[in-house]
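The complex appears here without one of its protein chains, the remainder shown in place.
Then we have subunit A:
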Amino acid sequence: MSDARASSGGETGLTALAVRLRGVTKTYDNGVMALGPLDLAVRKGEFVSLLGPSGCGKSTALRLIAGLAAPSSGTVRVSRHEGVAQPGHGIGFVFQEPTLMPWTSVRENVRLPLKLARVPKAEARARVDEALASVGLAEFAAAFPRELSGGMKMRVSLARALVTDPDILLMDEPFAALDEITRFRLNNDLLTLWRDLGKTIIFVTHSVFESVYLSQRVVVMTARPGRIQADVRIETVEPRGEEFRTSAAYADYCRKVSGALAPSYSGQSML
């Protein structure tokens, strides 16, 4: 329903939209159709989860939005930072693995996007410190990735995505490999960051509970080739916290989203 509202805005509505996919498909070189056709509109400042079974193309959709891959057909439009010429600066990307450079310190890892954009060292240092502080890792700047726990590495990855102050944060199952307690804590920290920084977040996950807890909208995708099965708006009292996780409304939303997801899985098992 919200999708329909966003679409009605049309081209003029692009100012309010962060990301717009229209009739997007992706076919791999081996002929496998991974995605689409997919229509998706994400408003600025919105927190949207893409939820679907493994291999449904949700990561592919994220890579298309990031510009890491080109769609086979259709258009991908992403609103950019004003005044920033370098591509990619409006976008931060967090991968499923922390994807840190093991040969250098946490500080240098977070500085990478600024270094690639040739931001002067002094300015970069201040921004790196700020980004590390925002994820609670200020005192680990000199550590090497190897010396950190899985959750801390993910925080570094998040700090690196935030250091360019992007408008849009793309997250590809970032907490899937973490234990539950760490994941809950990072979920809460992410919500806090989202509220404080006002970024648009597109969050890929295969966890119903995580998607309902975090997002304003859960976009449920079908099995390959991934299309939109349902678009569920999660409305609750903000800011969310642990009490939402244990509320009846939360359970209802989880049931609803699970119900929307079920056909994707039955379809998959038939293949």
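Criterion: contacts are C-beta pairs under 8 Å (C-beta built on N, C-alpha and C of every residue); 3 or more make two chains touch, one makes a residue touch a chain; residues count from 1.
The rule is simple: contacts and distances are computed from a predicted model.
Among the names given as "FAD-dependent oxidoreductase", "ABC transporter ATP-binding protein", "FeS cluster assembly protein SufD" or "TIGR04222 domain-containing protein", UniProt records the absent chain under the name "ABC transporter ATP-binding protein". Which of A:16, A:33, A:117 or A:176 touches the hidden chain is settled by the complete complex: it is A:117. The missing chain, though absent from the display, is touched by one residue of A:72, A:99, A:207 or A:258; that residue is A:99.
Subunit A meets the missing chain through residues 63, 66-68, 86-89, 91, 93, 95, 97, 99, 101-104, 112-113, 115-117, 144-146, 164.
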